[in-house]
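One protein chain omitted, others in place.
Chain naming follows the written order as A and B, and within any one chain the residues start at number 1.
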Amino acid sequence: MIYAITAIAILISIALALARAIIGPTSYDRILSANAIGTKTVLLIGVMGFLAGRPDFLDLALVYALVNFIGTLAVLKYFKFGTLRGTLSKPADNS
Amino acid sequence: MDLILDIATWVLLLAGSILLIITGFGLLRLPDLYTRIHAGGMADTLATFLIFVGLSLQSGLSLVSVKLLLVIVFIFFTSPTASYALAQAGFVAGLKPKLDGFGAREQPKEDA
Partner (left out) sequence: MLKTISLFLVLMAVWLLLSGHYTPLITGFGVASCLLSALIAYRMDVIDHESHPIYLGPRIIFYWGWLFGEIFKANVDVAKCVLFPKQFLRPSLFTVTASQKSDLGRVIYANSITLTPGTVTVDLDDDQIMVHSLTEDSADGVKSGDMDRRVTQVMKET
């Protein structure tokens, strides 16, 4: 019962974040919404695992948390430098 | 004993749900990018903690609760890095924060 309520609350929250992603004036707002939706999806996977009585779903939640983080950083790096290749901002520091 | 655990789970999950909905409203109604990052950070920290601790009370002391704890630790380590990268990227791209507050005396300096 409480799992269903929590899942519905998470879904409402995801819908609100999605609205921000649609109307967001800059692309950074959209990335922020995507990141927030990813975090909420991790929560949703965990709650759904308990709702279905199969806590094995937590492995998926763990992997999703990592993929969400890497994905956000990759998109931001692409926006900042225009490419995913090469070193970060100050190439003189390393080497 | 089971009843106490159930009540604790109810309280924790309900608090987490309310916090999540507040986060969604915050994402919609706060005025600019930097303030929205604060609202997103709220879902990353306390809401995650409350919901997963509530779930781990139900699973008891087992591998499942250890996995729940690992998810919390991962999110707590990665979410500030993502927020910082987002704020930094927005700042470098020249997005000005809306400052109507008391600290407007220090204007943001432009550095590439």
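Here, a contact is a pair of C-beta atoms (placed from the backbone, for glycine too) under 8 Å apart; a residue touches a chain by one contact, two chains touch by 3 or more.
Since the model is a prediction, treat every value here as computed from it, not as a measurement.
Of the chains displayed, those contacted by the omitted chain across the entire assembly are B.
Within the entire complex, the positions of chain B that touch the omitted partner chain are 19, 22-23, 25-26, 29-31, 34-35, 37-39, 41-42, 45-46, 49, 63, 66-67, 70, 76, 79-81, 83-84, 87-88, 91, 97-104, 106, 108, 111.
Heads up, the rule we're going with is that only the chains that are shown with their structure count from here on.
If you average the CA atoms of chain A and of chain B, the two centres end up 12 Å from each other. Those residues of chain A that touch chain B in the shared complex are 2-3, 5-6, 9-10, 12-17, 19-20, 26, 28-29, 31-33, 35-36, 39-40, 42-43, 46-47, 50, 55, 58-59, 61-62, 65-66, 69, 72-73, 76, 79-80.
On the chain B side of its complex with chain A, the touching residues are 9-10, 13-14, 16-18, 20-21, 23-25, 27-28, 33, 36-37, 40, 43-44, 47-48, 51-52, 55, 58-59, 64, 67-68, 70-71, 74-75, 78-79, 81-82, 85-86, 89-90, 92-93, 95.
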